[in-house]
Every structure is written in C-alpha cells, then in structure tokens.
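Missing here is one protein chain; the remaining ones are kept as they sit in the complex.
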Amino acid sequence: MNNYPNKLLLDPSPSANEAMYDLAKRLFPFPRSLTGDGVRRTLAEVQTLLPNLQVAEVDSGTRAFDWEVPQEWNIRDAYVLDESGRKVIDINTTNLHVIAYSVPVDEVVTREELDKHLYSLPDQPDVVPFVQSYYKRRWGFAIAHRERMALPRGNYRVVIDSTLQPGKMTYGELVLPGSEEKEVLLSTYFCHPSMANDNLSGICVTVFLAQWLARLQDRRYTYRILFIPETIGSIWYLSANLEHMRSKTIAGFVLTCCGDERQYSFLPSRKGETLADRAALHVLRHHAPEFKHYSFLERGSDERQYCSPGIDLPVVSLMRSKYHEYPEYHTSNDDLSLISPAGLGGAYDAMRKTIAILEQNYTYRSTVLCEPQLGKRGLYPTISIKGSTSGIQDMINLLAYCDGTLDLIGIAETIGAPAWQLVEIADRLLDANVIERC
Amino acid sequence: MNNYPNKLLLDPSPSANEAMYDLAKRLFPFPRSLTGDGVRRTLAEVQTLLPNLQVAEVDSGTRAFDWEVPQEWNIRDAYVLDESGRKVIDINTTNLHVIAYSVPVDEVVTREELDKHLYSLPDQPDVVPFVQSYYKRRWGFAIAHRERMALPRGNYRVVIDSTLQPGKMTYGELVLPGSEEKEVLLSTYFCHPSMANDNLSGICVTVFLAQWLARLQDRRYTYRILFIPETIGSIWYLSANLEHMRSKTIAGFVLTCCGDERQYSFLPSRKGETLADRAALHVLRHHAPEFKHYSFLERGSDERQYCSPGIDLPVVSLMRSKYHEYPEYHTSNDDLSLISPAGLGGAYDAMRKTIAILEQNYTYRSTVLCEPQLGKRGLYPTISIKGSTSGIQDMINLLAYCDGTLDLIGIAETIGAPAWQLVEIADRLLDANVIERC
Partner (left out) sequence: MNNYPNKLLLDPSPSANEAMYDLAKRLFPFPRSLTGDGVRRTLAEVQTLLPNLQVAEVDSGTRAFDWEVPQEWNIRDAYVLDESGRKVIDINTTNLHVIAYSVPVDEVVTREELDKHLYSLPDQPDVVPFVQSYYKRRWGFAIAHRERMALPRGNYRVVIDSTLQPGKMTYGELVLPGSEEKEVLLSTYFCHPSMANDNLSGICVTVFLAQWLARLQDRRYTYRILFIPETIGSIWYLSANLEHMRSKTIAGFVLTCCGDERQYSFLPSRKGETLADRAALHVLRHHAPEFKHYSFLERGSDERQYCSPGIDLPVVSLMRSKYHEYPEYHTSNDDLSLISPAGLGGAYDAMRKTIAILEQNYTYRSTVLCEPQLGKRGLYPTISIKGSTSGIQDMINLLAYCDGTLDLIGIAETIGAPAWQLVEIADRLLDANVIERC
C-alpha cells in the first residue's frame, strides 16, 4: 500500500547512467551563458526528456533584491586572426575562448593592445580558462598561457560577433505535486559553457532525477525543480517566490559537479543540521564513507543565495569532485573525458537514496509498552541459542527507538544502519501493529 | 548525625567476598528456569540470608502488556541412552543438557531423528550451550558439538521427565523503606541454570547489597530489590507496578555478570544521562578507569524492558565481563571457576560506592558571598608559602562549585575527585556553616 524506499529504489527503467552521459554529450557544444540562445537550445533539449518542463523568461532590467536581470548576450562567432589570416584563437575550438558577455568588436590591434584583452592561467599553461565579465562591459579572449606567450609581435584582427542588449533571461521550472504541500527543491544551473563536471553533470543528473520522480506513485512531497543561471537566476527566482519557498521547503539540493568518479563531497547548509543536511550526510556515511565533508565557508554555488541570512532555506550540495577543488575546474580540461556514466550514476544513486529516505522519514512510536512479543508474530526465532538474534538486531534496535521523538533518519543514525534498509523493517513492524506513525 | 558515604562505606560486617562465592556454590546445581521448583528452591535459599524477602507467584496465562505468563515447567530427569543402555547425554552432568521448557518425551528414535533435537556450537565444539524454547513447545538436548559428531548411527532412547502445564511464575521482592519515598531499583534474574557469571553472580551480589542496605541506618531512599525471571519477569512486574515505579524510581540497576575478574563494564540507559548513568559512570571512572563503556545498542537483559519507550526508567548495568562478550557466555564453561570472591567483591564494592553517592547526592550552596575565611575556622593554613594549600585543593574547589546548581556527583565530575571522598569534606563545611544543602 505504501511505497517504502526499498520499493522506491526499485526503478523499472533501464540504467540511467549511459543516458545521462549521452545527454551531456548532446548539450556540451551549446554556447550557454547567463542568457541567450545557447540557454534556449539547452532547455529545448531538456524538454525532449521532461516534456512538462516550463520554460519562462524575464525581462532584462527586472529588479531582484539588490540586483537586476542583466542584458541578453548572444554569441555567433569569435576569433583572432594574425597578419597571415590564420585564426590563432577560434571559438569553434571551445566556447571558453571568448570571455562571457564580451561586447562586439571588429578591429585590428597591436600585439600589445591584444594582450590587454587576453586571459590565461600561468599556473596551468595548457588550458583555456573560463572567464566572465557579466556586469562590466568589455571584450576579451581566454587562451592557454603557453599559446599566449607564443603570439608574435604584429597586428591582429579581433572579431567578436556578439550582441549584448536588452532582452530576456530564460530559465526552466518543473513542479511535481505530491500528496503533501511541503516541497523539496532541486536546483541546477546551466550558465557554464562547454564544461562537463561543472556543470553539465548537474543538469544531466537533475533531468533523470526529475524523470524518476515523475514516475513515482504516491509522491509524498512536492518537487520544485529549477534549471537557472547561477547567482542571478536563484536571486531572481527567490525574489519572485520567497514567501512560498520559505514556508514550504523542507529540504533542497543544488545539483552541481555530479559527474566524475574521484570522490563524493558534501557541502552543508549555512546553519547545518537541517533535514537536507541530515538526509544527505546519512546517505553519504553509508553510500560513500570516504566522502569529503566541506564547510559552508567553502561554498560557491546557489547555496550562497538559498542559505543567505533572511532566506535560510535548508539547502545543501551532495557532489562528486567539488568546484574549486579539482585541477580541471573552470578550464577547458573539464571536458567529457572527465565525467563518466559511472560517475554520473553514483551521484544519481546517492541523490535517489537521499530523496527516498526523505519520502519515508516518518516518526514512529511503539503501540505496546515494553518490547512486543515478536515471537508470536513470527518475527523472532523460537529457539534461543547464543547468536540466534544476530539477524534481527536492526529490528530490535529500531523498536527500541520508536519513542515518538526520533524520525527514521534519527533512528538510523542512532542504530548505525542505512535508513533505506530500515524502511522495510519498519514496514513489517507497521504490518504487525507493534509500531505506528506519529 | 548524618551518615556520609565515608561512614556508609565503613561496613562492620566481615568481608562479603567469600560469602558471596559460597552462595554461588550452593545455588549452582538447582535447575532454574523461568518458572518451577528450581526457582522456588533458589529463593528459599536466598531467604535464609534475606529473611524479609517476599516470595510471590503469578498464574500462568496472566496478561502482561503484549505478553502472557508462560506455563510452569519442571524438570526431574533427562537423558539419552544408546543401544547399549549407556547414558550418552545426562542432565545430571549439567542442567544445560536439556533444552529449557522441553516437553516430556520417552521414545526410541533413530540417530537422524535424534539429530533434529540436538543443539550444539560448531565454533565451540567442547562446550554445552544454553538453549531455551520458552514459547514454542518442543523438546531437545544441548550437547558439545564434538560429542554430537561422535554419536554413531543406531537407535537412541530419549527421556525427558518434565511437566509443562498451567501453574505459577515465582519471583522474590524486597522493599526496604527509606526516609524518602523515592526509590532505587535493584533487579536481578534467576532463570539461567548452572551458569556462574551469567547470572548466579548477579543474584549473589544483589543478596549482599540487600543485606548491607538493610543494615544501613537512616537510609535516605527506598530500595526495591527484585529476583525475577528475565524478560517476562520484568515485563510482568512493570505491568503490575508501572505507575508507582515511573513516579518513584530515581535510579535502577540490573545486576548481572558481576563475578569474574577480567574487567568492568558499563551499559547505559536508553537515553543516557540519567542519575543512574551519572552515578555508575562516576564510580567506574575512579574505581576502574579502564572499564569498557558499551552502547545501549549492546544491551541484552531487563533494561530492554525498563528502558523501553513509554517505560523509560533510569536503569543501567554496572558489570564485570558483560554477557555476549566473553567466550564462556551461555555455555557450560560459565561455571564456578570463571568467577571468584575477588571478582564478586569488585562488583559489590563498585555498587556500594554507587549507592553511597546516590544517598549523599545533595546539591549545596554557599552561605556566604566570596570565599569564606576558612583560616578563622581552622580549615586553612595560617602560614602561606608556596605549596601550602595543596592539601586542601579539593575543599577549595568544592566550595567554588557550591552554587546551588550542581549536585555532589556534578561537583565531583567537575573537580575530578571521587564523590565518595568529597562527602567527608562537605561534612566539615556543613559543620562550619559555610555551605548548606539546597
């Protein structure tokens, strides 16, 4: 009758791992930024998998708390020609070559003048960095430092065929209603062009989590799933939905850096100890005990907004290799070779477990005083010999903590068992009428 | 005028150590189980030492929360004869040979049929395990695994001369009134036949603690001392006395595994932090700092009932080698050679200290502001030179925490001194009128 996590986690669909990776491959080339057609193409592709995704747009200049929605940027081409007409920099190699939000330019400049518009990483001389200038009008190119150093004196023609003008900011929103009004937030961002772990991986895992959630019968919670540009997207969305989100959200997750196989990472909410913190930490302790537990001081994505003072949503991130922490981060080396079906699948699996235990995180209380007589219900061995109860310790321990104060996650933490395995046991005890939900 | 722990702990009686061990020797052979004449003989022997012990009986079938009192079992003889008439299994060797609560049988069976009724421990092939089947009617024998394997093909006569029928469940109860209605519970169990550490040792220590408590003048608390069968005994007793026990009990102790010399063990209450937890832990930290601190998840005796949700009595166990944790546990090797006068005496001593500090666990407050002038009361050296106050640091520190919020145990924990030594100091400060009890 009820969907318990063990059943929740039995997904009849074929493995999502390869499908997530395929989606990443399709989306990789689109020139995404805060705004523009790259974003529209991305969301259109997502809609082929999530037909109910609502794509919406907000006018440039719209106020959002202390910010305003920026102008819309579109990029058609960008390159630098040397005197021989050879393209020494070409956006067709990687979108990262053009500084995001570059204004249009078509000039011939000296090598010295050109250099003022070049960005590179001396410490990582062979990669193209990801560079943006969203709020100051300028133009520029990102380039591998070694190539920059090798550019000879002479004149260069710089061409950026872009537009930066009043338009729209585009985002995607999918709300899956549950039997309760309380909501779980899944938020991912699409503003990073042509980088795989940060953050195509987040988009892909979010899409397949949304598919899984859409298939769930008897969803308990309502799911609010956002595809937005980082920072301005979450700020705008919060400014438009703050009271609702503050009153309804019981847990939220920023989905980012979900793609590689190197490790698992956890970034807590600002205050910690929220239901989202508890659920994700519980899952990681059992799913990947070697996970890296970061501090909120090491945050860097939309939890900066969701957890800010006065907003204070219970939002965390459960990640693979975390932004800022892996060498390929925000460079052209964060490409499709960095992520893998298994890497994406690990994040997807951990997030499904997290959601499954949220769905089943009831508080239980015993219906009888003292231990119930499990033997007469077929739940306890009829013969007692040294070791005979070792197979039912989780059941006995679960019973001991069905006192109406601990929720399932709290009990699971207390007795040291994965919550998603306890649900099946709780189910049998509910059927036997020796416990009940509060 | 007051009995302070130092005086409490001055016991004029001869050492109880040998007397406890002698009692264990006398009780060892009786065929104890949940019910029956073995229990009655045990309690009659205890009454020779505790004349005021009340022995009471409850009808089979009486409801007790989710349980009911089982039928009464009596065992007169049990053996297995091989074809030559030799007793290959004989209860006269050890009571453990017959499965507790075996129904009567007198049949000739094949070796194969016999084997279905044999219980042994392949991992401990030379010991007879303790096996019970209290709630499913069956018969059987426990046997050393090596002997079981050596039984040849052929026919065997199996004889169990037992009765299992409506009767009584017997238990012992002794209430020693104190000047306060608040109660301390001492609960031990007698249902294990012919095993020494678990749990003849618990019976013996309880008997001598009761003798000591009966001799105490000016007992502050009322002591409720129970000799019961494990599980059904405590469940029945709770069902009959719950409101009283819930309103009166300030601390309780399940006395079990009190007999060997290998170590001390502590099992907390479910919630921890009760007065019983605090007192026993404080004693063990000073009495036996190397004690093993178990988790409530490792429980296994009547605290399963006393600490269950909705009952929530403040009950702990202060033990020597804990049940489940020593190799001889629940086997024929848990015999009189495993325990010793010194082992029993250590548990007895630790429990007396625990009770002594409970009796004296007052909260104090200073009667003066700032430090009192101890010198004019002869409590402080009149000459001050480097090191001159080293002998009175406990007094000075005790005074610093007589603030009306900490009880004696709390002060002792704060200043790092055994509470039973602080009582003498508090006595002098009370006499000097610089502190008072709250």
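By written order: A and B. Residues from 1 in each chain.
One rule holds for everything that comes next: a contact is a pair of C-beta atoms (placed from the backbone, for glycine too) under 8 Å apart; a residue touches a chain by one contact, two chains touch by 3 or more.
Just so it is clear, the model here is predicted, and its values are computed rather than measured.
Residue-wise, the contact with the chain that is not shown comes from A:P129, picked out of A:P129, A:P268 or A:P314. Within the set A:L23, A:L43, A:V207 or A:L238, the residue that contacts the chain not displayed is A:L238.
Contact with the omitted chain, checked across A:G85, A:P152, A:G310 or A:G391, is made by A:G310. Against the chain not shown here, subunit B presents residues 365-366, 368-373, 375-376, 382-386, 393, 397, 400-404, 414-416, 434.
Although one chain is hidden here, its contacts on subunit A can still be listed: residues 64-67, 99, 119, 121, 129-136, 138, 140, 142, 231, 234-235, 238-239, 242, 270, 296-297, 299, 304-305, 307-312, 329-331.
In the analysis below, only the chains that are shown with their structure count from here on.
Mean C-alpha positions place subunit A and subunit B at a centre distance of 54 Å.
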